[in-house]
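Inspection log for the structure reproduced underneath, given as structure tokens.
Excluded from the complex is one protein chain; the other protein chains are retained at their positions.
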Amino acid sequence: MAKYFFRRLISMLFVLLAAIVLVFTLMEFAPGDPVMTMLGEGGTAEQIAALREKLGLAQPYIVRLGSFIWGFLHADLGESYRSGLPVFSEIISRYPITLKLTFGSVALGILIGVPAGIVSSVKQYSVFDRIFTSVSLFGVSAPSFWIAMLLVLIFSVKLGWLPPTGTYSFEYWILPVLTMGLQTSASIMRMTRSSILEVVRQDYIRTARAKGQSERAIIFKHVLPNALIPILTVVGIDICGFLGGSVLVETVFAMPGLGKFILDCVNFKDYPAVLGGILWISLNCVVITFIIDMLYGVVDPRIKSMYGAKKSKAKAIITAKSES
Amino acid sequence: MKKRKNRNGQLHDVWRKLKMNKLAMISLGVLIMIFLIAIFAPLVIPYDYAYQDYNSVLQFPNASHPFGTDNFGRDIFSRILYGSRFTIFIGFGATTVAATCGIILGLMAAYFKKLDNIIMRAMDVLIGMPGMTLLILIISVLGPNIKNMVIAISIAYTPAFARVTRGAAMSVINQEYIEACSAIGANDKRILLKHVFPNSMAPVIIQYSLAAGLSILLGASLSFVGMGVQPPTPEWGLMVSDGRSYLRTSWYMSIIPGLAIILVTIALNYLGDGIRDALDPRLNK
Partner (left out) sequence: MGNKLLEIDNLSVHFTVNNQTVKAVNGLSLEINHGECMGLVGETGAGKTTTALATIRLVPNPPGKIVGGTIKFEGENLLEVSEKKIRAIRGNSISMIFQDPMTSLNPITRVGDQIMETILLHEKISKVDAAVKAQRMLELVGIPANRYDEYPHQFSGGMKQRVMIACALVCNPKLLIADEPTTALDVTIQAQVLELVKRLKREFNTAMLMITHDLGVVLDVCDKVAIMYAGSIMERGSVDAIFDDPKHPYTQGLFKSIPDLDEETERLEPIPGMMPDPSNLPQGCAFSPRCPFSKEICETHCPNPVQVGDDHHVACFLYGSEKEEV
């Protein structure tokens, strides 16, 4: 198990480093000169030169990349062009909202999606199954911002039960979490159902029946544990998807989260903040993926010995299912 | 000679199975209809999508404006019909580019061991970033317009195609008939094109239909936050955003474009599920 852990760890660090280099390099090509943005039209040549010097923009690419990586390791992501505050603190002050939204939604999704998927697969082709399958298909086909607006329309505008924007107290969180929660419960339900159906036709289930095991015990002791891996994969993908895609829901509900922050900074051409924000989200996703990989090892003893060969097969089929 | 006949026989089989799936066929019909609307949009729409009639501002859906009008007096029905162009272009354009690049990369990674590591590590980096984040990053560098949306979304989905192709190709390559081809002197390119590629395609086709739906959703999301097409383009995601301020009274402005998005995506999903079931050899016994 330790070997598996370290292998994945090295892999994770590599991906992170590559991401930093990639994103940093891409931002080099971003349009607009930050110096001009900050000084506006009236800057004199000396002010321009001085500011350029101060921001370290005159140095060659490699030097700036190096000092950025160095800073990254020390949680120093530079200063925001817009506010002048350290990017890191700007990110940290907004991140909790995105985190709460993400994990709250995924928790809701698992709570609804897994039981629904189990019932749906056990009673295949029943009325229940057909309804749930259709609803979940709807859930994965609908953009989150639309679901959000529909919920606002129904619960805020028409019924007046819940507030449409803000994050001041618990009731402000209900609609946002519901929006993303419904979305992810749809994808979790679909994956649970198909995974269970796949497992149920395996030979070892027949063996369990031949031993005299009851259907109920078969579901809980044999089917579910084996069906878990693809479900885990979907949960991981959805968490990462939400960390990046929460911007949509944050926009509709005017929540000051990290997603909305990055978007605003892009519009303002505040590149250090954009850079820092994007890399922060990437870092979190890489860590989440790593944790999920570790969980695979716990759930499936084969993976411990095969260093994740099985996992990549499960992932290859469902990867790139992004949020929306 | 025989192999080609087999493949056409297989194709015929798959199509026959697919035809039996009513939902998939309805979805196919819907998609074809949307394609046609997109192509013939200017001929089909009752009003010019950009025409602003200040006498008919914010009208609830009625006889002359089946989907109502927006705050500029523009007919929403026409805008939705015309907007199908963007949806189709972005969704299928980006997915096709992603599929092409992904398939090439995946085949190379599967066949040439030396390239495998590099290619897949690069794909890992791209996958490590959530879709929306990657898209915002690319658009912020390139600028928000439809061409860049297609580029950005293609980049986001290329790794998925690369992975699926590589996986399928590797299992084909491990089979002995590939070794047999090599033994009789076929060169790499020929083996790749004539044997590995066609036999790896099943999961890729499924991935295509999934990715097309997701691309459409991503494209709409980008436009919604202003990182995609710009006003007054009648792109459905942008239309949902346009209607936000009027949600209280003219909610149809936002809700209806969203329904259009959902319609296309659901159709793609049903079709994808149908193709997957038709391709599954086990479902026959």
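In this document, chain identifiers A and B correspond to the written order of the chains, with residue numbering beginning at 1 in each.
Everything that follows uses one rule, which is that a contact is a pair of C-beta atoms (placed from the backbone, for glycine too) under 8 Å apart; a residue touches a chain by one contact, two chains touch by 3 or more.
Since the model is a prediction, treat every value here as computed from it, not as a measurement.
Displayed chains that the missing chain touches over the full complex: A (touch as defined at the top). Although one chain is not displayed, chain A still touches it through residues 202-204, 206-214, 222, 225-226, 299-302, 305.
Methods note: only the chains that are shown with their structure count from here on.
Separation between the centroids of chain A and chain B, computed from CA atoms only, is 21 Å.
On chain A, the positions that touch chain B within their shared complex are 11, 14-16, 18-19, 22-23, 26-27, 29-31, 137-138, 140-146, 149-150, 152-153, 157, 240-245, 247-248, 251-252, 259, 262-263, 266-267, 274, 278, 281-282, 285-286, 289, 312-313, 315-317, 319-324.
On chain B, the positions that touch chain A within their shared complex are 121-122, 124-125, 127-134, 136-141, 143, 156-157, 159-160, 163-164, 166-167, 203, 207, 210-211, 213-214, 217-218, 220-221, 224-227, 237, 240-241, 244, 247-248, 251, 254-255, 258, 261-262, 265-266, 269-270.
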